[in-house]
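Apart from one protein chain that is not included, each protein chain of the complex appears where it belongs.
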Amino acid sequence: METKAHIEEHHVGYTTYVLVWLALMVLTGITVWVSYLHFGVFNIVVALLIASIKASLVALYFMHLKFEDKTTWIFVLYPIVLLALLIGLTAVDVFFRTTP
Amino acid sequence: MEEIGIDVHAHHHVDPVVEYKASKLGMWLFLATELLLFGGLFAAYAIFRAKYPEMFHEEHKELDRTIGAINTVVLICSSLTMALGVASIQRGKKKLLSLFLLLTILFGIVFGINKYFEYGHKFEHHIYPSTSIFFALYFMMTGLHMLHVLAGVLVLTALLILSLKGKFSENYYTPIELGGLYWHLVDLIWIYLFPLLYLIS
Partner (left out) sequence: MANHTVAETIHVPYLEEKGILSWILSTDHKRIGIMYLVSISTFFVLAGIAALLVRLELLSPGKTIVDAHTYNVLFTFHGSAMVFLFIVPGIAASFGNFLIPLMIGARDVAFPRLNLLSYWLYLLGTVIILFSLLKPADTGWTFYTPYSIQTGTDVILLTFGVFILGFSSILTGLNFIVTVHKLRAPGMTWHRLPLFIWSSYATAILQLLATPVLGITLLLLIAERVFGIGFFDPAKGGDPILFQNFFWFYSHPAVYIMIIPAMGVISEVIPVFARKPIFGYKAIAYSSLAIALISFLVWAHHMFVSGMSEVAATVFSFLTFLVAIPTAIKVFNWLATLYKGSIELRTPMLYALSFIFLFTIGGLTGVFLGTLAADVHLHDTYFVVAHMHYVMIGGTVMGFFAALHFWYPKMFGKMYNEAVAKVAWFLVFVGFNVTFFPQFILGMEGMPRRYADYPPQFHTLHEISTIGSWILGLGILIMALNLLRSLTNGEKAPDNPFNSLSLEWQIPSPPPHENFEKIPHVTDWTYGYGKKNNQEG
C-alpha cells in the first residue's frame, strides 16, 4: 500500500524543475546587479535575502523538501536555528565584551 | 550453515519502504551536520566582517567576480540536471538518468577547473590563506566547499557507473535521490558563498 504511495508523491514534473532553474538564474543576475548599487549596510541584507530565496527554492523543489514529512522538516529547521544561535551569540560575546 | 541463512536475513532486516524512508531521513540528518560544519565558518565570517569592514571591502576586489558568477551558474545548472536525473529515473527512463548524471558530473568538473585557475591566479599574486583574515576566510570557505564538490563528483561517478550497469529503475532509485540531495546541498552552500565573498560592495 505504502510502496505505491511514496513513488506517487515525489513525481515533480520536468517543467517545474526548469522553471525553478530559470528563477535561480534570474535571481543570480539580480544579486550581481544589486551589488553595484549602494545601500550601505543593506547591501548585505539584500544579498542574504536573495541567497535565502534561492536556497529555499533549491531545498523545496530540487530537494523535494516540500513533500517531506514533519520529522524531516524539524531536522531541517532546528539546525538552522542552532546556526543562528551560534552566529548570534558568538557575535554578542565578541562585540559586547567589557574588557578588550 | 545456518549462519548463512541469517546473514542473508540481516541484509533485508527491514522492508524496502521503511529502508527508503530511513535512508532519506538519514541523508537529511547528514546534511544538517554539513550545515553546522560550514556554520562555524559563517560565524567567523560574520564576526570578522563586522570587525574589519574596510578589509573585506578592499580585499574582496582581488576576487574575480566573473569567475565567481560563472561558477554560480555552473552549479545551478548542475543542480537542474541532477533534479532532472531523479525525475527521469522516477519515470523509469534509465538512459536519461545516465545522461543527466554525466552532465552533472561535467558541470562539477567545470566548476573545479575554474577554481583551479582561480586559486592559481591568487598564488601568482602571492595571496595565500595567511595573507589576511579575509583571504583566510576565502580559502577556508571555498576550499572546504571545493572538497565537497570533489566528494560529490566521486559519488556521482560511482552512481553513473551503477546506472550504466542498469542497477536503478522506477522501483529502486534511493541512492540516486540521496546523491542528489548531497549535490544540491553543495549548490546551496555556494549560493551563500558567492555574494558573501565576491559581491561585497
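What to note about this one:
Note that the chains take the letters A and B in the order they are written out, and that residue 1 is the start of every chain.
As a convention for this text, a residue touches a chain if its C-beta (ideal position, glycine included) is under 8 Å from a C-beta of that chain, and two chains touch if they have at least 3 such contacts.
Nothing here was measured: the structure is a model prediction, and the numbers come from that model.
Checked against the full complex, the one of A:Ala23, A:Val46 or A:Leu86 touching the unshown chain is A:Leu86. Residue positions on subunit A in contact with the hidden chain: 71, 75, 78-79, 82, 85-86, 89-90, 92-94, 96-100, in rising order. Seen from subunit B, the chain kept out of the figure touches residues 2-3, 6, 9-10, 13-14, 18, 21-23, 25-26, 29-30, 32-41, 43-44, 47-48, 51-52, 128-130, 132-133, 136, 139-140, 144.
Throughout what follows, only the chains that are shown with their structure count from here on.
Within the complex formed with subunit B, the residues of subunit A that make contact are 2-3, 6-7, 10-14, 17-18, 20-21, 24-25, 28, 31-32, 35-38, 43-44, 47-48, 50-51, 54-55, 58-59, 61-63, 68, 71-72, 75-76, 78-80, 82-83, 86-87, 90-91, 94-95. Residues 16-17, 20-21, 24-25, 28-29, 32-33, 35-36, 39-40, 42-43, 46-47, 49-51, 65, 69, 72-73, 76-77, 79-80, 82-84, 87, 90-91, 170-171, 180-181, 184-185, 187-188, 191-192, 194-196, 199-201 of subunit B are the ones that touch subunit A when the two sit in their complex.
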